[in-house]
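Single-structure report; data block below.
Left out: one protein chain. Kept in place: all the others.
Every chain is named by a letter (A, B and C) in the order it is written, and numbering of its residues begins at 1.
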Amino acid sequence: MGKLFAVILTIIALVSAVPIVMHTWWMPQDISAHGHAIDEQMSETMAEAGFSFLAAQLLLAFFVWKFSNRKDDGKIRTFPGGAKGLVAAAFILVGTEMLALGVLGQKAWATVYFTPPAANALQVQAQAGQFAFYFRYPGADGKFGALHPDKIDEGNQNYFGLDPANDVEARDDIVTGELAVPVNREVHLMMHAKDVGHSFYVRELRIQQDFVPGLDLAVHFTAVKTGRYEIVCTQLCGLGHYNMKAYLNVMTQEDFDQWMKQKASEQ
Amino acid sequence: MRSKHVFMAGVAVLAAAAMAVAAPSGGTISGKVTYEGTPAKQKVIDMSKEPSCAKQYTTPPTGEAVVTGAGNSLHNVVVYISAGAPDGGSAPAQAVTFTQKGCRYIPHVAVLQVNQELKVVNEDQTSHNIHPLAKANREWNKSQPPGSPAISEKFDKEEFIPVKCNVHPWMHGTFAVLKTSHYAVTGDSGGFTLPNLPPGKYTITAWHESYGTQTQDVTITGGETKSVNFVFKAKAY
Amino acid sequence: MQEASAQQVHQHAPPEGFIRKYVFSLDHKVIGKQYYALALVAVFMGMALSWLMRFHLIWPNSKIFGLELLSKVGAPGGVMTPEYYLSLMTMHGTLMVFFVLTNAPFAAFGNYFLPIQIGAEDMAFPRFNMMSFWTTFVAFVVLVLAFVIPDGPPISGWTAYAPLSAVGSDAGPGLGWGQNLWGISIAIFCVGSLLGSLNFIATTLDLRTKGMTLMRMPISTWAWFITSCISLLAFAVLLPACVLLILDRVAGTSFFIPAGLVVSDRLQPHAGGSPLLWQHLFWFFGHPEVYIAILPAMGIVSHVLIASIRRPLLSAKVIIYSMMSIGFLSYMVWGHHMFVSGMNPFSALMFSFPTLTITIPATIMTLIWLGSLYGAKIRITPASLFALGFISMFVSGGVSGFFLAQPSLDIVLHATYFVVGHFHMVMGVAAIFGVFAGTYFWFPKMTGRMMNEGLGKWHFWLTFAGTYCIFMPFHYLGLIGNVRRYSAFVDDFLVPLLPLHKFITIAAFVTGAAQFLFLINLIHSRFWGQEAPVNPWEATSLEWTVPSPPPFDNFGGKHPVVYHDAHQYGVKGSRGDYVMQDSPETVVPES
Partner (left out) sequence: MSTQANTMTAAGKSGAAEAAKSGIWVGIAAITMSFAAFTSAIIVRQGSDASWQHLALPPVLYLTTLILLGSSVTLEMSRRGISALTAGSASGEGGEAAAGGLRWLGGTLGLGLLFVAGQYVAWQQLAAQGIFLATNPSSSFFYVLTAMHGLHVLGGLAALGYVLRKLAGARPALRRSAYEAVCVYWHFMGGLWVYLLLVMRMRL
């Protein structure tokens, strides 16, 4: 019976590892300037985690195979080196492994969060509400109009609560339902939650950041590949959570300018 | 015989009811709803979030908070008798259908009588949620994924209930729950007609979702047709 | 000083009558069984909910037979709505985390065996003990009430993030009275857990029998003791958090709700609150809660393991110290749940390192367990299989922690099925394996009858393979970016993943069905099982010195004297290869 356990466990461990090694299901292609650091970190971690996983499972299977239901009247033996050896091994191996992962991982993290956005980054405001994202470009004046929550009127498509009647800066703000950005240009995305918590997640962009009501956060990124990508909400926000999405449209500069013109005319 | 009296009374009531229905002998109030000034420009609806809806339109649709027509006519105004008429009695058996199609509400304003059945239908390939922001009535908020059966609901109090879809925030409409059966919603021409009014003094109310309500008093003496017009002041923002 | 009535409390006579004996009993053994029964009810409810959810994910428009009876609104015509999916998900999480994973390994087995293992007649405060169970029971009833109110259960998840959980029904169905009941239930649960933990700590400190030094306590006792310390501090934080949440909901305060929120077109009359405050308070409880579930399982597994491998662990001390350091570290890592929540990015680093550090004691424990198998004489029983399975699950669930501990990878994996797979394996399945191991091991002591071994083994094979089939693919889904808490997969990139989801759903049905083998075994053996001897597993700790089941006062009025620790296996003793803790004979190593 112990042998059966060993066989089943070995099969499980090996089969589990196959899709990982084959990259059958893996992260989508990275389209961001910073994402390669995250991808490398992922591969690094996967190698270490995969090794730990296989080593432990196979060792467990092997020991159970060898030492279960022993017919021989053999003596109890002790693992060479005993507890001290194992504890030392754990400290040294896992300690250095974790320290390495930790230190390397910080670099990837730092590229996302510790670098300030470039001064000429495209300024966009993202607003998340149940259950849609809206985006706002400052328009010709380069300034965003102020937000007045009491002025929000979605039936009149005033999603942000702008006050164009009294606020000049708000009049040329361009509000859209998709996030269009020019390729290879840094984007400074300022995040505002209208009602409850939401999150901004673009898999290809290697960006995920919560919208926290009352706390205006920001992320910045540079997309290096044109295309349409899905923006999804990853923070449970209510019954339409699974339907809360928008598209990230990475365009060439010309297309972007064209798009911007078109959107400005629709305001 | 007691039962005979009851029978006779029943016949009388039935006859009276039949006469009321059969003889369009009452007066009529008709008129037109218009606006003055410049209404706010209705923006193009950005449906990029929902490609399955966006592709149903060749020219992108615009918002429906203020819909106007030729001759300054104002659409989607509910004109109804708010005082003077007897209550509509029991609600009509026929349900009012409220359809979600192309991520818009059809009709934009659905008029119901108190306790009349409302059937909400989703003809889109996406999920909607129907969220009537009721105050006097019981508020509810239900999802309707594509292919789900119609949602059947009733409202038991008079109220203009804004209804919205949280999944598609541009979708805004109104459930106008009225006590009376005498109502009309202005369409293309901005005109309305309230027929079959027995003689009496009436208060006519016109309600528009952005411009509010106006009332006028009208007296009907016989079978005449009275003309009543409403003019709303448009707001640029 | 003479104690006027020191013995009164603990030398109470056996109670008479059904109510005092089985319902409002002061006997820790009855209370332990009550906790176990409550957990059993909750776990089957939770499992049924997971079945419904898995079904809905694959066949969102299909009728589920009988679901309409549960909720007409949530399942019109038997078809589950998206909001009802979230309701069921919230209830699944809450039931499982609080009423199963906290109750079964800790409160149920701890209550039954902690006093016996240290040679005590009962808990230090039997009345508190009874109260803690019954408050927990009330909490359960209040939670389940959410199923029957018109509003339905809340849809904000077991984490109940504010302001979704705080602003009321404007934000969606179930967030009115459903959420209130949730908050009240959890607050009551906290009170019950606090009373229970207080009792465990005082009992362990003060009621050990003669010779039972701290280091002679079995590892299971140690695990319960450490867990009660964690639980005491964790629930003491969740309780105020729940109070504040309830006040925000019903009294109009703004602890967690900032100004200017427009929910469904309605400007909320709140100002100045902080949603992150809820997250901090919740996860300050929430992360230790993970260890409240897993530490008792570690203790039970260690306890079962040494009796099954007929040798002591390479070092029991190292295991105990590792559990302590895990418990200690668990209070420094809550922020790793909030890497993308808008915390200061520097604090993400502050939370990342202690999180990675937890790997060290966890690895040490794994290596000690593995190393102890070397050269052992493993006896394969359902109990030992589940103990070995626990090690496997703990490793599988643990390595995915490498990823989630790093903020840079959490950017990609946060809120995906990777996280769901991680915590289901390490906190859910592993802890449940500990409970199964404990059940197969202790059932003879608790009922006086043996469980059916063949059925038990079948239960193990199906559960072991089944849980891997369910939760391993979760990690793959997470790598692709499959977001969790979605009631249907409509996004372009999620639709192609449906076949994998279908595989998971089928695995979930098979694995869930296998749990009925366990239930049948439990019920059948309880009444018709073979009669159990005093010490069927030839184990050394004190519970195996008393009759099966133990008498009302455990030791029949005697006070056992302890001469050894509980790890005297693989030695020469009068009974074979082991020496009981209360046996005065000197231990002679076998070699």
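General remarks:
The criterion applied here is as follows: a residue touches a chain if its C-beta (ideal position, glycine included) is under 8 Å from a C-beta of that chain, and two chains touch if they have at least 3 such contacts.
Everything quoted here is computed from the prediction, not taken from an experiment.
In terms of the touch definition stated at the top, the absent chain reaches C within the entire complex. Contact with the chain that does not appear here is found for just one residue of C:Pro14, C:Gly77 or C:Gly252, C:Gly252. From the options C:Gly77, C:Pro240 or C:Gly576, the residue with contact to the unseen chain in the full assembly is C:Pro240.
Checked against the hidden chain, the listed residues C:Gly78, C:Gly211 or C:Pro536 yield one contact partner: C:Gly211. Within chain C, the residues in touch with the undisplayed chain are 1-10, 120, 124-125, 194, 197-199, 201-203, 205-213, 232-233, 235-237, 239-241, 243-244, 247, 251-255, 271-274, 276-277, 280-281, 284, 559, 561-562.
Keep in mind that, in the parts below, only the chains that are shown with their structure count from here on.
Note: the chain lying farthest from chain A is B, by mean C-alpha position. Interface comparison, A-B against B-C: more C-beta pairs in contact at A-B. Per-chain Cα centroids separate chain A from chain C by 29 Å.
Centres computed as Cα averages put chain B at a distance of 55 Å from chain C.
The set of chain C residues touching two or more other chains comprises 81-83, 172-173, 264-265, 488, 490. For chain B, the set of residues touching two or more other chains reads 126-127, 141, 143, 162, 164, 166.
Interface residues of chain C facing chain B in the complex, by the touch rule stated above, are 60-61, 73, 76-77, 79, 81-83, 169, 172-173, 264-266, 488, 490. Contact residues on chain C toward chain A in their complex (touch as defined above): 81-83, 86, 155-157, 161-164, 167, 171-173, 257-265, 267, 273-276, 309-311, 314-315, 318, 340-342, 345, 348-349, 352-353, 356-357, 359-360, 363-364, 366-368, 370-380, 385, 388, 391-392, 395-396, 399-400, 402-403, 406-412, 414-416, 457, 461, 464-465, 468, 472, 476-477, 479-481, 483-493, 500, 570, 590-591. Considering their complex, residues 129-134, 153-157, 159, 164-165, 175-178, 238-240, 243-247, 266-267 of chain A touch chain B.
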